[in-house]
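First up is the structure itself, then whatever we jot down about it.
For this depiction, one protein chain was excluded, whereas all remaining protein chains were kept in their positions.
Right after this comes chain A.
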Amino acid sequence: MFQLDLFLHAIFSAPLFKGALLTIGLSVCVMAVSLVLGMGLGSMAGSPRPAVRWLVTLYVWLFRGAPALLVLLFVWNGLPQISEIFRAGWFTPFVAAFLALSLIQIAYLAEILRSAFAAVGPGQREGAAALGMHRWQIFLVITMPQALRIAVPALMNEFISLLKTTSLATVISLKELMTVSQFAIATSFRFLEWYGAALVYYLVIVSVLTLAQNRIEHVLSRGYR
């Protein structure tokens, strides 16, 4: 039967807490890098040069098509086979997971941001250009904030989805939330309590993210109410 005291012990145990921190840390790192690079890729999708647009399309096609599990295993096991560099000590499961998940996340965010940039409309760029603003100033101050506002709900969806996808990194023995739970279960055989505890962590993190989303949307929609 379900033992409440064991469940509580699991929730407040150090390994699970550390695992959760690792899950959050990995997700935040992947999301931050993917946001910046996805934004670059997303704005390149509107490039006047066909070769650039074609490259973006190719990248998105590849990394939206490849399953996360496959990319994880490819990066962790495949890259060391390709080059000496990936056999060194710095290539930890965390780095591999970060690399693999970023590759995928960039593709998804590029698509979201591409449509968000397109939705801002040419009038905004023209209005700013007519004032003598440079291209990067227009991007930074005029287009990007408006595109982000449009993209926030979809971006948060992707962040939440990413947070849970990090659990796949258990296959490359990254000690994130799910791996830690499996370890505990392997010695205790208490499935309900440990899975339950892990679930609580995921739900708490996602709840915090949802609250953050409301807050961000509120701030970015000033002027649209």
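The criterion applied here is as follows: contacts are C-beta pairs under 8 Å (C-beta built on N, C-alpha and C of every residue); 3 or more make two chains touch, one makes a residue touch a chain; residues count from 1.
Heads up, the rule we're going with is that contacts and distances are computed from a predicted model.
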Original post:
Which of the following names does UniProt give to the chain that is not shown: "Cell division topological specificity factor", "Multisubunit potassium/proton antiporter, PhaC subunit (TC 2.A.63.1.1)", "Phosphonate C-P lyase system protein PhnK" or "Arginine ABC transporter ATP-binding protein"?
Top reply: "Arginine ABC transporter ATP-binding protein"
**OP:** May I ask which residue of A:C29, A:V95, A:A118 or A:M133 touches the chain that does not appear here?
**Re:** A:M133
**OP:** State which residues belonging to chain A touch the missing partner chain.
**Re:** 123-124, 126-135, 137, 141-142, 145-146, 149, 220, 222-225
